[in-house]
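For this depiction, one protein chain was excluded, whereas all remaining protein chains were kept in their positions.
Our next item is chain A:
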C-alpha cells in the first residue's frame, strides 16, 4: 500500500474493531444502571466510523504518499539506530541490569558520532549519574545485575 494516510487509517480501523468486538462481551446495561460495555461500545463504534471516513478522505482528497514521508539516508539510519538502541535496552536490562544495558544503549547512539572512547566515556558518565539519581537518591528499584549495578 502506497497511501500512508490510508495505511494508518486501516491500522486505526483494526484497533477500533478489536475493541468493538471485545466490548460486545461486556454488559451494556444491568439492573443497577449502565454496564462496563456501554461507553466502550459507543466509542469504539465511533472510531470505526471515523477511521472509515478517514480512509476515504485519504484516497479522495488528502493523499499522502508513503514515499514522501519516509525518512531517507542519514535520517533513516538515525531513526533505525534509535529504535534498535531502545529495543536492545528493553531486552537486556532485566538480565544485565540497568547500568550495562544503559551504557550499551548510549554506545549504539554515540558510536557513529564520536570516537569510541569519547562515546564510551559519555555513555558511562550519563548512565552512572542517572543510576545514582534514581537508584540511590529517588529509591527507584532499577533492575540490577549480580554486582548490584
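By definition in this document, a contact is a pair of C-beta atoms (placed from the backbone, for glycine too) under 8 Å apart; a residue touches a chain by one contact, two chains touch by 3 or more; residues count from 1.
In the analysis below, contacts and distances are computed from a predicted model.
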item: Choices "sulfate adenylyltransferase", "Serine/threonine-protein kinase RsbT", "BMP family ABC transporter substrate-binding protein" or "Tricarboxylic transport membrane protein" - which one is the UniProt name of the chain not shown; value: "Tricarboxylic transport membrane protein"
item: Of A:4, A:100, A:120 or A:149, the one touching the omitted chain in the full complex; value: A:4
item: Touching residue (missing chain; options A:43, A:100, A:120 or A:144); value: A:43
item: Chain A residues that touch the omitted chain in the full complex; value: 4-5, 8, 11-12, 15-16, 19, 22-23, 26-27, 29-30, 32-36, 38-40, 43-44, 46-47, 50-51, 53-54, 57-58, 62, 64, 69, 71, 74-76, 78-79, 82-83, 85-87, 89-90, 93-94, 98, 102, 105-106, 109-110, 113, 122-123, 126-127, 130-131, 133-134, 137-143
